[in-house]
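With one protein chain held back, the other chains of the complex are shown just where they sit.
Then we have chain A:
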Amino acid sequence: MRLTCVVNGEPREIDGVWEGESLLYVLRERMQLPGSKNACEQGECGSCSVYLDDVLVCSCLVAAGQVEGRTVTTVEGLAPTEDELHPIQAAFVEAGAVQCGFCTPGLIVATHDLLARNPSPSDAEIREALAGNLCRCTGYEKILDAVRSAAEA
């Protein structure tokens, strides 16, 4: 099928998409947007988190056909320009919340969604909002620090 949608503000048209493949596959393999990571492909890890029409979703669980005519925002679409970081990304760097970095894009998008809904979350609210994003390198303390600091910024 031909898939027509808007990704990070740009209209995109991709031919040869298999209807049953995931939005994650479309982003990574057909649109050269590898920021969304492929780890579990079953919605367990959150590494592929994106916005679908402003709703935080796991892109591995969205069928390509379901994206027709819709709007997608990935981690690549958050920063204001190519040379700048989004304040949440800057907070993650500053706090040392990145170790191997594989989970980071998903955590950035999930944090972005949290702070858009709740600009001053409590620790419990941060933990609940990020419960679907797994980091296997280390603990979550630096990540929590980064979210708190982004919320204060």
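Simple rule for what comes next: contacts are C-beta pairs under 8 Å (C-beta built on N, C-alpha and C of every residue); 3 or more make two chains touch, one makes a residue touch a chain; residues count from 1.
Keep this in mind: contacts and distances are computed from a predicted model.
Participant: Just go with whichever of "Catalase-related peroxidase", "FAD binding domain-containing protein", "Xanthine dehydrogenase family protein subunit M" or "Cytochrome c oxidase assembly protein" UniProt uses as the name of the absent chain.
Facilitator: "FAD binding domain-containing protein"
Participant: Write down which of A:Glu29, A:Glu44 or A:Glu141 is the residue touching the left-out chain.
Facilitator: A:Glu44
Participant: Have a look at A:Ala63, A:Ala79 or A:Leu144 and name the one touching the chain we're not showing.
Facilitator: The one listed residue touching the chain not shown is A:Ala63.
Participant: Of the residues in chain A, which ones touch the absent chain?
Facilitator: Its contact residues with the unshown chain are 1, 18-20, 22, 41-44, 46, 49, 55-58, 60-63, 65-66, 68, 110, 113, 128-129, 131-133.
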